[in-house]
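Of the protein chains in this complex, all but one are displayed in their positions.
Moving on to chain A:
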Amino acid sequence: MSNFLKSIQPTLNEIVYDLTGLTLSDRFNPHKKLFEDAIIHRSNVNVEKRHVDKSVQGLKEKYIVHAQDKKADLLEFLIKRFNNRPLLKHSPESELHLSCLQFIISLARRPLDVELDDFSHLVHEQVEEANFNWPVFLLGNDYQQPIASDDYQDDESLTDDDDRIDSTSIQNDTIVDIELESKPIDDIEQQNYSSLDREILTSYWHGKQADDVSPALRNFALFWDQTMMKTTHLAYRVNAQTVTEYILIRETLWLLMNSNELHVYSIDENEQVHVADFVRLCDVTPVAIQECLQKFTLLSNQFQLANRFLKKITHSCRTVSSFAQTLRDQMTLIHFQLADIEKSVLQQNHTYTILSFYQQLDSLGLISKGECIERIFDQIFFDVEKLNCDLTLELIHVLYKNVLMSEMINNLTFFNFFLPLFISSCRIYLEIIQNWLANGNLDDPFEEFFIKRKTDVSVEALDFWHQSYTEQVENASLIPRWLASIVPSLIKAGKCAEILKSNSVLTNEEESQSFVEKFSQYLQANCNLTKQTWTPLTIIHDSEMNTLVKPLKSSPLISLNLLFDDIDNERNSFLALAFNQMQMSKPTLLDITHQQLCLSSSINQSSNIECILQTFSEQILLVKCTQLINQLTNDILHRLSYLKHIEYIRNFFLFENGSFMHQFALRLYAKLSQTIHERLDAFTVLVSFDSTLTMFGLDKIQYPLSVIFQSATESSITQKYIIQNVQLKYDLPKELVIIVKPEHMETYQKCFAFVLQVKQAKYVLDQLVFSEFRVKNRVRNRRLYRHQSYQLHHEMFLLRARLLHAVNAVNNFVLTTFHTAGEQFVEKHSAKSIDIESMIVYHEKFLIALAIGSLLQPKQQAIREQLMKLFEIVTIFARRWQLGFDSIKIEHINKLKTEFNQTKQFISIVLKPFLPRMIDSPLRALACALQDDFYSNN
């Protein structure tokens, strides 16, 4: 407290000096205790308005009781005047005003004794103001002479003012019967008009800035100016520096309706124009012009953001055009609301004030709409160079974010402003998605969609499924959640649609509703949105191309067919027509607000916008995507008989169902064993194939399988007798190339070649018999058994057994691997969740398993080479055997035995790591089989 006293001490000293002549200092302050007691005692007591009002009322009654009514009136007048003025940066009617009033009343000394004559000038002002008919004079009809006060003696100045007013008053009809002929204006007004440099503004409800406004509208503008112009003469009457709030309202309305600037002016006695800095309001509530300007120019600037954006006729993409269309509708609605205010202002029985004007702007939500517009243009920069896809995504993201925010804070005005903009921005996406899924074509000429189709990857390309579509945006996290959750399905469905289209089997329900309409329905039902109708994309696009902006009749509640647009009808009383036909009345707005309040207070939280959109995307978009994916899946499985073809491939290439291929192979092996020194040729192969077909009664032309023999360009020394270069050719439908690519067929080919070689080795070993040691050669045999050739036979037998064991192990490994992979493949395809993507994946996995079984993997290269060597040993051994007993020598057998041991040892070492594995696999079985060769030590 002492600090506070110290701070106010200098002022207290001044007062003490003024009242007592004493100069106080720190060392001399006889009133210190008084100050402390008085100030501290009341330091926590507030000044209450009701006490002040009570004191004032008491004083007035005192005056009245003592027949001093005029003093009471004067007191009231002065208090009002004082309260309506700002005081030391405090706004009118502040606490400081109350404190001052209480202070003065507390110090009042015998107020009844004060002579009124000393305050005659104030009395005069008070009487004048009390008697002046402000509303009538402002509204300009039935103008009445001000009633002079009876107490006022000197009427001269009043007479002069009356004359001035008389000279400028215009005899008007009532507002209802408006005559539109040009009214003559006097010289003063003409001068004022020109000195203000005003333009006749085009009609705000036309929505476009055009020079060719109708004559009726020009007249209206002139009439408005003329009617309002005379209110400036009020400045003469009251104060040279004041203007009326009515002018301010009028000027602000024009400003908000996209005029160039605010004109607030005053005209002095010398008819000079000055910028007014003070507004005297007719309800005696003075407000500084700067405060008004601040509020209204902020709103005007916010609207200007939208207007400047809408002035652009062409936009970079359709999404922005659609957004602009809806924003234009919103601005048109705002203009209609302002026109409604203007209508109210012209009404006779309504006194408009700045405060009521601002309150009406607020109640119609215009202040909030200005904030919305500012938010949008703060968060999105349309003029910055960026890709259309990034711009549209950013636009949707910002609008969606604001929709969610407005829902969260339960601000219905914000919500009703942002939601239509959000919907119109999303519609292009939905139209693109619709077209893509319906026609298999991603039609995006402006590249505004966040998914892009790579044009260099055709639908028949091998990498179509993985490379055709990509997300092309810089920041994919901006994709709204309700859309992002279905993007993988969407891309899959789009690919399916394109494939189905190229297969000429894409079907669509002809009567299906567009996504945009369903989107609107979802939101209309849950958010009480007015029914939206959409201008087709082509029209938007055409209007862009023609650089014309046509007023669009998007909603019956927004657009009007105004009769006064008929510029030939000069008798068109557009004022009455226009205002009477406006349909967006306040009760309608109130109804919408009331309903939405009810909805928002509902306990059921699933009605919020995010849930609605999520539901839409799941029930509409995702269902359509799933339909397309299923359509392709069914087409592949049923019409193209995909699994049937795989079965055939397994039968032919992998010897799964061995009858046909087994017979064919046998014929080849048999031919080879007959021609000891020659290899296979094309003729032999074809003849063998044809004879197999004949055996099974199959038609060569209709059979999907055929055979090719490619002559070897280089002779292979190590693999001289093994079957090579026999290839199968299978006619697979070209639509299945999406799953079974040509490189896959090469894998099948390699598997077939390997199996053929394995089976050849097995066959040649199986065919080996000691035929020459049969009955007819019994005598020879007896002789042989007595010789050392018994040992040779024994060695040959043993070697054959060992070779057979090894070859059987390999055969088991290969066929078991193939069969297991095949069965797993079939089992996976029996699942209900199968689709094209999983079919591609399963097929690739199947091929990997086959490659392992055929030892085609790079890591298995060494084993494969050794197996080829093994097969070569087998075939050489078999040929030796067939050459005859006499041509075989023990050295040959020993050499083959040594090579076999080396080969087997190498393979065993390579496969040794598979032995300790717990899982039984064909490879482990092979490793075990080659490991457990009892004769390996021999």
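To be clear about the criterion, contacts are C-beta pairs under 8 Å (C-beta built on N, C-alpha and C of every residue); 3 or more make two chains touch, one makes a residue touch a chain; residues count from 1.
Definition applied: contacts and distances are computed from a predicted model.
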Hidden chain of the complex, named as in its UniProt record, picked from "AP-3 complex subunit delta", "NADH dehydrogenase [ubiquinone] 1 alpha subcomplex subunit 1", "Mitotic-spindle organizing protein 1" or "DNA repair protein RAD51 homolog 2 isoform X1": "Mitotic-spindle organizing protein 1"
Among A:L87, A:V505, A:I834 or A:A925, the residue in touch with the chain that has been omitted: A:L87
Residues from chain A at the interface with the omitted partner, ascending: 4, 7-8, 11-12, 14-16, 18-21, 31, 34-35, 38-39, 41-43, 45, 47, 59, 71, 74-75, 78-79, 81-82, 85-90, 96, 99-111, 113-114, 118-119, 122, 275, 277-278, 288, 290
